[in-house]
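For this depiction, one protein chain was excluded, whereas all remaining protein chains were kept in their positions.
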Amino acid sequence: MTTTVGRESAVEAARVLAPAFASRAVSYDRDASFPVEDFADLRAAGLLGLMVPTRLGGAGAGFADYADVAMELAAGNGATALIFNMHASVTGALALTSDEMARAVGAPESYFAMRDRVLAAASDGALYGVAMSERAAGSRLSQLETTYRPDGDGWRISGVKTFCSGAGHADAYLVAARAIDDQAKVSQFLVAAESPGIAVTQTWDPLGMRATASNDVSFDVVVPPDALVGGIEGLGVLLAQVMPQWLVASYSAVYVGVAQSALDAAVSYVDGRGLGRLPAVRARLGRADAGVAAARAVVREAARRVDAAPGHPETNRWVWRAKLLAGETAATVAASMLEACGTAAMRRGNPLERLYRDARCGSLQPATSDVCADWLGLAALGKDPENDAEVRRW
Amino acid sequence: MTTTVGRESAVEAARVLAPAFASRAVSYDRDASFPVEDFADLRAAGLLGLMVPTRLGGAGAGFADYADVAMELAAGNGATALIFNMHASVTGALALTSDEMARAVGAPESYFAMRDRVLAAASDGALYGVAMSERAAGSRLSQLETTYRPDGDGWRISGVKTFCSGAGHADAYLVAARAIDDQAKVSQFLVAAESPGIAVTQTWDPLGMRATASNDVSFDVVVPPDALVGGIEGLGVLLAQVMPQWLVASYSAVYVGVAQSALDAAVSYVDGRGLGRLPAVRARLGRADAGVAAARAVVREAARRVDAAPGHPETNRWVWRAKLLAGETAATVAASMLEACGTAAMRRGNPLERLYRDARCGSLQPATSDVCADWLGLAALGKDPENDAEVRRW
Amino acid sequence: MTTTVGRESAVEAARVLAPAFASRAVSYDRDASFPVEDFADLRAAGLLGLMVPTRLGGAGAGFADYADVAMELAAGNGATALIFNMHASVTGALALTSDEMARAVGAPESYFAMRDRVLAAASDGALYGVAMSERAAGSRLSQLETTYRPDGDGWRISGVKTFCSGAGHADAYLVAARAIDDQAKVSQFLVAAESPGIAVTQTWDPLGMRATASNDVSFDVVVPPDALVGGIEGLGVLLAQVMPQWLVASYSAVYVGVAQSALDAAVSYVDGRGLGRLPAVRARLGRADAGVAAARAVVREAARRVDAAPGHPETNRWVWRAKLLAGETAATVAASMLEACGTAAMRRGNPLERLYRDARCGSLQPATSDVCADWLGLAALGKDPENDAEVRRW
Partner (left out) sequence: MTTTVGRESAVEAARVLAPAFASRAVSYDRDASFPVEDFADLRAAGLLGLMVPTRLGGAGAGFADYADVAMELAAGNGATALIFNMHASVTGALALTSDEMARAVGAPESYFAMRDRVLAAASDGALYGVAMSERAAGSRLSQLETTYRPDGDGWRISGVKTFCSGAGHADAYLVAARAIDDQAKVSQFLVAAESPGIAVTQTWDPLGMRATASNDVSFDVVVPPDALVGGIEGLGVLLAQVMPQWLVASYSAVYVGVAQSALDAAVSYVDGRGLGRLPAVRARLGRADAGVAAARAVVREAARRVDAAPGHPETNRWVWRAKLLAGETAATVAASMLEACGTAAMRRGNPLERLYRDARCGSLQPATSDVCADWLGLAALGKDPENDAEVRRW
């Protein structure tokens, strides 16, 4: 069993790891390869059990704790933090759904044993990935082409997933699929990585966040009955709607960390070259500082509310605001910091070169900034943005 | 004696007053006249004693309480909130400076009696104004042309002040002046409005925030010895540096209120005309919603820190961030809301017409946005922005 | 007969008038009153005949000439230039429609005599206004509530128009109306101001462009047969589509003039106060300079193409680009120039105070910036933006 970090010390543990992550970021970014050493560090520090209840050996963290940890990790390497975010989404969603709520949506008793087993494994160092998006459907659950059907007393899942962060390195994947005979029924399964019928294709070669190694994964697997998350079919869309923190905005914290990292890198560069005497450079640093502070304050307010009133309409508005602002701030700040530093900062090896590419990804990850703006506009008008939008979100 | 509101109920009291302020805003704006009725309401609600300690009959509020109250008042009428802000700056700076700190900078015992008298009067409904800026010097204290010199056992103050919010309606003015024989010595005096030698000139006819009635005031007055704030000369610049919350950013809260008000007005207008079906309009509302939320979160974080660690360098950074973001957000949001609503919203009488003009003022009030950006850039570089800037701030 | 300016000397004539317009702008703005003296000057300079063919006593100008003149006039007073623009739209549309095109759409011979009479009157100093918009319909021709029906051998027109620039001061109005028995048939009539049944209501009290005196006008008039523009019914929407320069973008040139004027005012203010030593101020001036130059270049390119290939799809794209950029540039530049100059520039009487309000109007006048962006997006995708939009434009 690995050392488990405490809830109080998790942020400090993350802060300690960040410099090593930063020093390795260049090579993982170059190769678009999974940050093996970073995850060895996270495992050793007990951070894979961050969201796991203490009774199961974890740190028992809440969403706000997660957000603070993610901002620190991302200041080291945003890609590592994004993979960690997927793991935290799986463990966090399981850990923070109360027994009452699980029963209310119909979870059978068998669900609780499965849940505890999954969470206990995380505090022992298991890593979970998410296999939701598809090339054609994107993240719209209602359009998924991956299907499931009963097979023996379990299920057979068939389809190809994309943007699967940590593919090939996770111990299990949360796979979203549609019932083969009822397109409206979307369910989630936790599929062990060693199951026969899983294949990772090395398709990942993107602009930024390259070390997430978000390769394509094809599934043609049979899973046992309790692999069905929640124990009943059809919870997929509901979960997305009531827990937007995990699908919409858990990576907001990551992009705040990336933005902070870009500001820090620029300050260091400017300071080392004596460029701080230039007023235009100071103005760029000052405006970036204010922007990062604002994004951080919003992510923290959203996270605080997720803990205090999860699923509440006002909480969800903060979640979507956090997504919009974190993504736009990261891109804007990184672009401006390059202008503050000049052409030499564009050389590979300079952290800003990578951060500029990483930072662009936030607004593009679903929900995109344009979708967030529409959601928030509907909410401001007193509508129900989940159901009143012209285009289905999930 | 007026009813005194409690610290806990002050925000609610402000929220109750706001609609009446809003309904009167059109005519005060048109006439650029002091909002007499709004201040009668504030007095009756006991809000003039907001910052006064409970032992002197006030609400004993802290800076964060003030910020919440100011945001609510400003959602009714930003100009009223700006005048209130000046009053709160005077009473708040007196109330929140500890006896220890006052003694540490050399305040004589006589200071404490004067302070208590001034504060007790506020809880009885006295209104204080600030007479700091001058046409040539702006808000740079080191450039003031208003002078003071000993006169009998008191002081004689001579000069002309501008941007004096509430001129002609305050019961006393906080006047900044330089010693006639030592330009480096800037002191502040509390001058009773009924003193002979005070004249208000009706010069106020600006773009926005018209109801502040910030007319010019000329002083040629003799004041008693204890009118000298702090009881010793030369504290003027020091106060500005250690309490930037009152000089730099207390009106940040006001502009968040103005921005919120612009968003609310647009939502109401859009809803009434069925314009919410237009995606471009929804996107404008959604982005404005996120922007206002961010500015509010930053103002609150700054205010919280002012209470917890006043004068701390990190606190001061949040104060300057709040000033920058509140001013820019208000202007950006108001401009976009006009675009969301269209030409009809430009007619006088439509709240957005006034809010667009009011909102532009925030970034221009000192410290301007460009000055804030420079201050924050220096701070990000680890410099001391008060003393390392190329141009003196005060 | 007034002096008629030549095509070559028209721009110079406009440049000569601008300073006098600027000096009178404060009072016309304050009173929201028609700039009587400016139009006396325009009439005396022969500029009301700008678009009139030389054979009818005019200057025979093209659209590019108009744009250059309008930029100069607007640098004096944007509101005056907007009224002038309406007059130029009426005379320009009549003058620049070739006899061939008029016959092609079915104009009877009687149309040509009417056209020549109207144009000749303009070179004698007649001023034409446009009465198109309505409170409910805005500028969507298909939604107009003003109707017309046959009356004797002429027509009876009934309805209330809004945003009628120069109301009460024009010699005739171009009135858009729908056939009472066929909502799809929109026609335009030229209605003499002295006709019985026209009443101007003083409703005009807006944020900016106040001196356009764009009051409401109610019509219940009978007009002779040849008042029907084009001589046949139903040309209204067609004209809007094939000549977007007059409905969409003729005032683009006005807003470039306003933006230039804001930059010039700021340069003068900054220079007078020695603020040019501040790098942040210089940066604002520099970026404004580039922005105004770009908007001017686009307006000129659009105007050049209107003359060379009127109605061509590529020409129309430039027309819509000009509308989008001129409106956004004016608003952005004026807002930034206020920040460059500081609080003192917000006092009424300072040109920037007025220019900031005037400049905001451009993006809001139809087609709004959001509508332009959509139109241009459709065009970029190879669609027909007039007919493929989800919402009808006219």
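As written, the chain order gives the labels A, B and C, with residue 1 at the start of each chain.
In the analysis below, a contact is a pair of C-beta atoms (placed from the backbone, for glycine too) under 8 Å apart; a residue touches a chain by one contact, two chains touch by 3 or more.
As the structure is a prediction and not an experimental result, all values here were calculated from the model.
K.L.:
Check the options C:229, C:285, C:306 or C:364 and report the residue that touches the missing chain.
P.N.:
Considering all chains, including the one not shown, the answer is C:285.
K.L.:
Of A:109, A:181 or A:205, which one is in contact with the hidden chain?
P.N.:
Selected residue, touching the omitted chain: A:205.
K.L.:
Of C:298, C:335 or C:364, which one is in contact with the hidden chain?
P.N.:
Hidden-chain contact among the options goes to C:298.
K.L.:
Which residues does chain B use to touch the chain missing from this display?
P.N.:
The list for chain B reads 279-280, 283.
K.L.:
Go through chain C and note every residue touching the omitted chain.
P.N.:
Answer for chain C: residues 263, 267, 270-271, 276, 279, 281-290, 293-295, 297-298, 300-301, 317-318, 320-321, 324-325, 370, 372-383, 390 touch the chain left out.
K.L.:
Residue by residue, what part of chain A touches the chain that was omitted?
P.N.:
Contact residues on chain A toward the absent chain are 135, 138, 163, 205-208, 278, 280-281, 284, 331, 335, 338-339, 342-344, 346-349, 353, 356-357, 360-361, 363-366, 368-371, 373-374, 391.
Please note the rule applied: only the chains that are shown with their structure count from here on.
K.L.:
Can we say the copies chain B and chain C touch using the same residue numbers, with more than half in common, or are the two sides different?
P.N.:
same
K.L.:
Determine the chain that sits nearest the middle of the structure, using the mean of its CA atoms as its centre.
P.N.:
Chain closest to the assembly's C-alpha mean: B.
K.L.:
Can you check how far apart chain A and chain C are, centre to centre, with Cα atoms defining each centre and the answer in Å?
P.N.:
A distance of 52 Å separates the two centres.
K.L.:
Determine the centre-to-centre distance between chain B and chain C, using the mean Cα coordinates as centres, and give it in whole Å.
P.N.:
Using C-alpha averages as centres, the distance is 42 Å.
K.L.:
Which residue numbers or ranges of chain B touch two or more of the other chains?
P.N.:
281, 284, 370, 373-374 - these are the residues of chain B that touch more than one other chain.
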